[in-house]
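One chain of protein is taken out of this complex; the other chains stay put.
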Amino acid sequence: MGNNESHVKIRVNNLTKRFGDLTVLDKICFEIKTGELVAIVGPTGCGKTTFLNTLSKLMPATDGDILIDGEEASPRKHNISYVFQEPTCLPWRTVRENVAYGMEVKGIPKKERMERTDRIMELVGLSSCANLYPNQVSASMMQRIAVSRAFAVEPDLLLMDEPYGQLDVKLRYYLEDELISLWQKLKSTVLFVTHNIEEAVYVAERILVLSNKPTCVKAEITVDLERPRSFLDPQFMEIRHQVTELIRWW
Amino acid sequence: MAYEEIVVKKPLPLIALPCLSVAAFLLFWEWIVVSGTVPSVLLAPPSQVFTVFMDKLGNPNPDGAILAVHAWTSLQEAFIGYSLSLLVGIPLGLAMGWFRIVEGLIRPIFELIRPIPPIAWIPLTVFWFGIGLTGKVFIIWIAGIVPCVINSYVGVRMTQPTLIQMARTYGATDWQIFHQLCIPSALPMVFGALQIALAYCWTNLVGAELLASDTGLGYLITMGGRLGRPDIVVLGMVCVGISGAILGFIIDCVERRLLAGIRR
Amino acid sequence: MNTPSSEPQLKIYCEDINKTFIQKGHMEVPVIRNISLEVEENEFLVVLGPGQCGKSTLLRIIAGLETPDTGYVALDGFPVTGPGPDRGLVFQGYMLFAWNTVMGNVEMGLKLRGVPKQERRAVAHHYIRLVGLEGFENHYPHQLSGGMKQRVGIARAYANSPKVMLLDEPFGQLDAQTRMFMQHETSRIWEHEKRTVIFVTNNIDEALFLADRIVLMEGKLPGRIKKEYIVNLPRPRDHENPDLLELRALITSETELVL
Partner (left out) sequence: MGGSSIANETVGVSSGREGITFYQIITNTYLLYTVSLISFFLVWDRVAAWQVFGDSLARPHIVALKLYDLTQIKFAGTNLGGHIWASTQRVLIGFSLASFFAVPLGLFMALNRYANAIVKPIFDLFKPMPPIAWVSISILWFGVGEFSKIFIISIGTFVPCLLNSYNGIRLIEPELYDVIKVLGGSRKDEVVQVSFPASFPAIFAGLQISLSVAWTCLLAAELMNARDGMGFLIKRGMDTHQPSLVLGGMILIALMAWLSSLLISLMERKLCPWKRSIDNL
């Protein structure tokens, strides 16, 4: 599935985050290969958001380091994209300008920016509403804009925090398939955080299971089913059961 | 509920009542003066105000200038002072909302000056600039600046935090976030300031003219008072009220077109 | 609609309800097209449908906040004419009284009916404990999280001792994780205080986890009932249960994709 398996894109070693004497992240270590799609699941309130905020450098880590291609990660040097749970679009820009915003900040020249925007909007099927404004489109459409914007900068690391948590199931299946096709075509490295175990098993090649607070990586499960995967296929159910047992808190 | 604009039929009396009450008010005003219950030296009836209005259009005395000159001076002062307060107040408020250093340096001074009623500056402006245009423009400028700074400051503060975080992960600098994110999302609040600042400027303009001026609608009111001509005083007040309403209406149209422009 | 309807044991009976809204510019928007519904005593009914399909309007009609153009709603055989304490309503936007404490909010229903202070405090305490908000009695709504606010909403509706509980997409504004937790809470509370429940949602997992019966609405306006599914699985349910997954695949295939 992922292309050159050997090259490690992201290396995190003993990433720690303390708020006063409360340890939220406790020496988290893992690696992600280039172009790999990894899902992160964990019990309720296991510091997933803090984990993402430290990874995306929105929040300084108390200790440990995050390396992208061997260097210390920084928003300016590297391309890090973060898709939040609630759709974040600039209300005063059209859909096209929203998708191009990431590249604009990165200072990518206008010609290439326009060409990349058109390509990705074609892929995602947003070309029809290119000139609409965010308040004229549905919430699920806004989330697709956010995902397209994230992919458009060709990120070294794409973080996604429960992007489809709020949508009804038919929409979620559709957008999950769309995400997988985008990922396969653009070969980005994706870290997908979700509490929905079924979604994690459906989307990811590898699942990292986080423990309760203080959070560390409890287990790692590889999911090598061919795509498109089906919820009812026994192997799928087996992996799903395995992950649920690791997390069961109710 | 997605259908808030549900049509509610307005019963007839709700349409008729407003016109009736205004007509009744004007008639009552006319009646109390004409019938002598209120001595005519204290208040002029609408009819007399109208005649003096027609007269003042052409004849400069008793206060030395025709109505158009008074109105023009007031509007001129208001326009310069108002636009200056927008030009200085809005960028200052926006910068204060985002950049810590600007807030640290400007906010204490702003908090010191803010509670001083603008017309308290009149004596100083008379000392510094005399009773001409500059003094009044200074007072109007100070009056208008306060709401501009406050609204712009609050506007930037209310930017959606996730938008800022999103921009940060793309590596946007503080300056990029400021002019690409904070300013556009603060615009509705900033436009809200246009109306409030206008009202403040207009109030303090009249105050300034009442106390130290040689032309202008405020001066017209004072002269009316000094010469014991209640009709001129009322004329002055009505003109101030109407021109205030017209300015408000203009600003409203400008605001609506600009707001539609940014698709909020 | 003179005599109570024939089936006495039916808790709620809606017959052939139609509703059309007139928008500004006099555009007619048909919202509900002849919906009939029957709900038994202590049945947990879930009305499932995507975003804008008239399900909230249907609930407001049953709550008596909207009057249907045609058809009628009957509760225990008696026609519904307006809102009343016998039907508790929980809103998607919480709609708590920001100026009252949690205790003030929960006991509002009883206060309006003039129940003496001592008695209504006891009742309010019972329901605050039931929804797990002990110790938060004197907090103000702005100090509470989304999940806690909705629990106050549920406690407030229960405290008025309604015969029927109506919930209008109550977890729509919660994040995915709190939503799952609130589904467990709702199921636990319902086990303790059995009431007839009509629960409106767009989330199929929520429907399967909570419902005795699921009513699936058409994808677009005007809202019509498409299909009904009986969910007789033991409680508390588990999202991994194969039968549940089976039913889920069936219902998902029926729902339309509304982008």
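In order of appearance the chains are A, B and C, and numbering begins at 1 in each one.
What we mean here is this: contacts are C-beta pairs under 8 Å (C-beta built on N, C-alpha and C of every residue); 3 or more make two chains touch, one makes a residue touch a chain.
Quick caveat, the model's predicted, so the values are computed rather than measured.
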item: Residue of B:119, B:137, B:183 or B:197 touching the missing chain in the full complex; value: B:119
item: Option touching the unshown chain, where A:72, A:122 or A:245 are the choices; value: A:72
item: Contacting the left-out chain in the complete assembly, out of B:137, B:150 or B:193; value: B:150
item: Touching residues on chain B - with respect to the absent chain; value: 13-14, 17-19, 21-22, 25, 42-43, 98, 100-101, 103-109, 112, 115-124, 126-128, 149-150, 153-154, 156-161, 164-165, 168, 174, 199, 202-207, 210-211, 218, 221-222, 224-225, 228, 230, 233-234, 236-238, 240-242, 244-245, 248
item: Missing-partner contacts on chain C, residue numbers; value: 63-65, 82-85, 87-89, 91, 93, 95, 97-100, 108-109, 112-113, 140-142, 156-157, 160
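In this text, only the chains that are shown with their structure count from here on.
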item: Chain A and chain C, separation of their C-alpha mean positions in angstrom; value: 34
item: Between chain B and chain A, distance of the C-alpha-averaged centres to the nearest whole Å; value: 51
item: Separation of chain B from chain C, taking each centre as the mean of its C-alpha atoms, in whole Å; value: 50
item: Residues within chain C bordering two or more other chains; value: none
item: In the complex, chain A residues that touch chain B; value: 56-58, 74-76, 79-82, 84, 86, 88, 90-92, 101-102, 105-106, 133, 135, 146, 153, 159
item: Contact footprint of chain A on chain B as seen in their complex; value: 160, 162-163, 165-172, 176, 180-181, 184-185, 187, 262-264
item: Contacting residues of chain C [partner chain A, same complex]; value: 50-51, 175-181, 184, 202-205, 239-240, 242, 245-246, 248-249, 252, 255-259
